[in-house]
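Okay, handing you the structure first.
Every protein chain except one is present and positioned as in the full complex.
Up next is chain A:
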Amino acid sequence: MGLGFIVGVFGVLILSHAAYSTIQYRGLLKIMEEEFSGPPMNVVLELLLGFVFCIWAALTVPGNFHSIHPDSEENRIVSLSANLDFMIFNHRAKAFPLEIEMKLKH
């Protein structure tokens, strides 16, 4: 999750750098009074690179898929919700002496 996040941030930084380059390119075109037909080749490469990084981050950061079959390997342990209805307090530990008494005897 940490690495994917860093890759995603990197991709966003590359995209913003590409945007800045395009803004400067348009300023240059205005000075030379030409039409904007498309961003320059290096900006296109930057966009492609940023896109690849963002795809990688989008697929790894949100988390893994969990299998939905009830009998697959990773679904073998089931746990009840941590609900008060299911909590048991009437168990064998009441046979132990109280913690306070053990500390006093020590």
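The definition used in the following text is that a residue touches a chain if its C-beta (ideal position, glycine included) is under 8 Å from a C-beta of that chain, and two chains touch if they have at least 3 such contacts; residues count from 1.
What we mean here is this: contacts and distances are computed from a predicted model.
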Missing chain, UniProt name, options "Proteasome assembly chaperone 3", "4'-phosphopantetheinyl transferase domain-containing protein", "DDB1- and CUL4-associated factor 13" or "ER membrane protein complex subunit 6": which is it? "ER membrane protein complex subunit 6"
Which of A:I68, A:M87 or A:L104 sits in contact with the chain that's absent? A:I68
For a quick check of understanding: of A:L3, A:L28, A:L45 or A:A58, which residue touches the chain that isn't displayed? A:A58
On chain A, where is the contact patch with the chain that was removed from view? 8, 11, 15, 18-19, 22-23, 26, 36, 38-39, 43, 47, 50-51, 54-55, 57-59, 61-70, 72, 75, 78-81
